[in-house]
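First, the structure itself, so that you have it in front of you.
Only one protein chain is missing from this complex, and each of the others stays in its spot.
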Amino acid sequence: MRLRSLFLPLAAVALACGVPAAAGNKLVVAGQRIAVAKSAMTVLPTSEWNRLGARPGRAAETWTLDGDALNDLTFYGGIESGRPLFREVSRKTKPLPTVSTTMLVTDIPALLENSYRIALGTASMTIGTIEPATFAGAKGVHFTYSFVRQDDTLRRRGEGRGAMIGGRLYLITYEAPALYYYDRSAAAARQVAESAQL
Amino acid sequence: MIVRRLMAAMLAATAVAGAGSAAEKVPPLPPYVAAYEPTNVDERGAWMIADEDERRLRDSADVMRDPALNAFVRGVLCRTVGEDRCKGVRLYIVHVPAFNATMRPNGMMTIWSGALLRLRSEAELGAVLGHEFGHFELRHGLADFRNRRSGTDLMAWASVLVANSAAFQVDMVGGFYAFDRAQEKAADMIGVRYLAASHYPSHAAADIWDRMMGEADATAIGRHRKPDQRYAAGFFASHPTNLARATYLRSAAAELPDADGSAGVDGYRAAIAPWLPMLLDDQIRLNDFGGSEYLLGQLAVGGWATPLLFARAELYRMRGHPRDLVSAAGFYQEAIARGDAGAEAYRGLGLALMRSQQVEPAKTALREYLRRKPDANDASIIATLVAS
Partner (left out) sequence: MRFVRTMLAVMAATMLAVVPVQAQEKTGVKPGFTLQPGTARIVLLRPSIRVGAQSTAGMFEPNADWTQQARENIGRALAKAQGQLGNTVVDYVEPVGADAAALAEYQALFDAVAQSVIEFQFFPGNRLPTKKRKDQFAWSLGADVARLPGLSGADYALFVTTEDHFGSTGRKVLQVFAALARVPVTAGVHKGFAGLVDLHTGELVWLNADLQMGGDVREADGADKRVRQLLEGFPGRPAAATVVASAGR
C-alpha cells in the first residue's frame, strides 16, 4: 500500500503517456567491434547478445541474453560530471548521486551502490571485493556486488568494471539472479567488458 | 506510516492546525478484543494479502533478526500497550533506512531501521509503536484500503475524460492525505493513552515531531529547494503544523494521569549502540546531505561520539566538493584522535586527502589503513593508490 501511494504521481504519468513505446531490440552479432551507449566506447563481443530498445539513461544501454531480469549487461558511456548514472525516478524526492571529475577509482563502486540503494529502495545492496583492473586501457577498478530488490526473494549478484577517463565515468556492469543465471553468462559478460576500448 | 503522513500534514497545514486546539478530549481506550477475526469480504481480502506479505517478509533478507535487538523493541512495545495487547502482534524490524513503522490488519507490525536511528528513548519508541498499535486496534488498514479504492477510481476517469488531469491529480492526493490525517490523529490520541497507562512519560510522543520537521526542512534546503513555504519562517523556526501536533499531544499528556517512570534514554542508547555504525552508514548513502547533517547534529547533542564523527566525515567525503574534502579530513582526524576509531577512518582520511591532491599525507593514512586491516575487501586497490 505504501509503495502504491508513492507511485501515484508516476501513475499519472503512465496514464497520460500510455505505455512506453515498443522496444526495438536489436541483435548484437559476434566478432564485430561495436560502439555502445551512444559514446566513443567500443566493445568486441565473441558471442551474440541482444541490445534492448529501452535505455536506462541517456548515455547508457543494456544488453541481455534472456531478458534483463535474468541477465543484464549495462554500459555507461562517459557519464559527465554532475550527471547521475541512470534516469532518476524523481529528481525532487529521490535524487541520485552524480559523477564528479575528481572521483577516485574507489568512488566508482560507491556511486553504483548508493544509486542502487536509492533507486531500488533497498539497503541490501552491498559491495563485495574491489580490485585494481585495466579498463579500456586506463587504470580502473573491478568490483563485485549483490542485492535483493524490495519485495522480492530473488538474490542477484553483479560485477562492474570501470574507470574515470578524461573526467568522465565509463562503466560496464553485469548482473543476474544468483541462482543459475549469474554463473551461466558471467564469462560472456566478462569477455565483452574486457574488450572495451575508447 | 508515520513519515508519509507527517509529510501530508506538512503539505496542508490547515486541517491539523484547526485540530490542534488545546481543548481536545482524549478518548478512553477501547475494550480490547483478543483473537479478532475478519468479518466481511473486504476485510478477509485485506487479511489474506497481509498474511501472504507476512509469509514473504518472514523469509526476507531485509528482516533484522538479532535476538537481543528484537527482544528490546518487543519489550518496549509490551511495556507500552500492555502484555495482553502485545500478544496479538508479530513485530518485524525491517532494514530500510527511513523513519517509518507500519501495522497490517492481521497483526503484523514493522518498524524500520531508519526509525531506530532517529528515536532517542524507550518512551519515544513506545510512542511510535503505540501509535501503530492504535491503527490496529482501530482497524484502520481496512478503511484505508476502501478510501484508496475510490480515489484511484476517480483518477482513472479523469485520465480518460480530462485532457490535462494534472491539477485534478493534486486534489486527489490531497484527498488521500486529508483522510490520512484524520486516522493519524485518532492513532495519536490512542497512542498517547497507551503511554499514559505505561510507566513511560506520555509527553514523549510530542517530542519526536520537532526533529522530524527540522530534518525534512534540512533535506529540502540541502537539495536547493525551499522548505515548504508555509513553514519557511527560517531554518530552525518552529513549524505551525508540527506545533499543532506537538500541542495536542502535549495537552493530551497533561490531561492524563502519568507515571513518574524514566524515559529510558540510556537503555535505548545501549540497545542501539551495536547497530549505530550500520544505521549511520545506511543514512549517509541516501544522497541527502542536508537531512543527514541535521540528523547527525541531533544525535550529537550530547557530544560527538566516534561513530558520529566518522559518519559525518564519510558524508562530506561522499558529497566531495573541494571544501567538503577539507572538512571530511578534519572529522576523520577528530575521530582518530578519540582513540577508538576503526581502520576505516584512516581509509577515509587517506582518500579525502588524495582527492584534495595532498598525496603524501594521503599515502601515510592509507598505509596505516592497510596495516590495521590487511585483509580488507579493497586492500589491493588501496595498495595501488599507495604505490602510484
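Note that the chains take the letters A and B in the order they are written out, and that residue 1 is the start of every chain.
In this section, a residue touches a chain if its C-beta (ideal position, glycine included) is under 8 Å from a C-beta of that chain, and two chains touch if they have at least 3 such contacts.
Just so we're clear, the structure is a prediction, and the values are computed from it rather than from any experiment.
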_Touching the absent chain when the full complex is considered, from A:Val99, A:Ala119, A:Val141 or A:Val192_ = A:Ala119
*Sort through A:Ser39, A:Thr74 or A:Ser124 and give me the one touching the missing partner chain.*
A:Thr74
*Where the missing chain touches chain A, by residue*: 4, 7, 10-11, 13-15, 18-20, 22-23, 25-27, 48-50, 54, 56-57, 60, 62, 64-70, 72, 74, 86-87, 89, 119-120, 152-155, 173, 177, 179-181, 184
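Throughout what follows, only the chains that are shown with their structure count from here on.
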*What is the distance, in whole Å, between the centres of chain A and chain B, each centre taken as the mean of its C-alpha atoms?*
30
*asked:* List the residues on chain B that touch chain A in their complex, please.
replied: 1, 4, 56, 59-62, 95-97, 100, 102, 113, 144-145, 148, 152, 155-156, 159, 165-166, 169, 172-173, 176, 223, 225, 282, 285-287, 318, 320, 351, 354-355, 377-378, 380-382, 384-385
*asked:* Give the list of chain A residues in touch with chain B in this complex.
replied: 1-2, 4-5, 8-9, 11-12, 15-16, 92, 95-97, 100, 102-107, 110, 113-114, 117-118, 121-124, 127-132, 139, 141, 148, 150-151, 153, 155
